[in-house]
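Coming up: chain A.
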Amino acid sequence: MRKLKIDSVHCKACGLCIRACPKKVLRLRDKINPAGYNYVVLEDEEGCISCACCALNCPDMAISVYKEA
Partner candidate 1 sequence: MKAVYEKTTAFNDLVTGYCPGCGHGIVQRMIGECMDELGISDRLVAILGVGCSSPSWRFMTYDILSVPHGRPGAAASGMKKCDPNKIVYTYQGDGDSGSIGFSETVYPAVRGDNITSIIVNNTVYAMTGGQMAPTTLAGQVTTTSPKGRDVNATGQPLHLPELVASLPGSRYVARVSLHDTAHIRKAKQAIKQAFENQINGVGYSMVEVLSPCPSIWRMKPVDCMERIAREVIREFPLGTFKGA
Partner candidate 2 sequence: MGDFKFIKGNEAAAEAAIRAGCEGFFFYPVTPSSEIGEYMANHLHRTGGVFAQAESEIAAVNMMFGGAATGARVMTGTSGVGYSLMSECISYMAGAEVPAVIVDVMRAGPGLGSLEPTQGDYNQVTKASGHGGHIIPVYAPSNAQEIVNFVHESFGTAERFRTPVVVLYDGYTGQVMESVEFPEGRQEKKPNTWSLDDAPGRKGRVVRSGYAGGIGQHSFELYAKYDDMKEKLQRFEEYQTEDAEIILVGFGIVGRICKSVVDKARDEGLKVGLIRPIMISPFPAKAFAKYKGTKVKFLTIEMSYGQMCHDVALAVGENDNTHFFRDKCGSLPAMSEILNRLRQLKGENS
């Protein structure tokens, strides 16, 4: 299971998660969602430390965060 579950339909490419991520592992994809936004994708699964800063900054609740148990 992945550390981040990003709901591409809800993402509006506002970039606040990318700014907030301490590990700089998020970026906007070149693909677009149904509304035409380049939604966010977790580039480097290893780099993610599941700190949830991205989710806390997301105005659209598009990110769920998980950690190895």
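Brief remarks follow.
Just so we're on the same page, contacts are C-beta pairs under 8 Å (C-beta built on N, C-alpha and C of every residue); 3 or more make two chains touch, one makes a residue touch a chain; residues count from 1.
The set was built so that all candidates are chains of the complex that A comes from, given by their letters.
Keep in mind it's a predicted model, so treat the numbers as computed, not measured.
Although all of 1 or 2 belong to the complex, chain A touches just one of them, candidate 1.
Those residues of chain A whose C-beta lies close enough to touch candidate 1 in the complex are 1, 3, 9-10, 12-16, 18-20, 35, 37, 50, 52-53, 55-61, 63-69.
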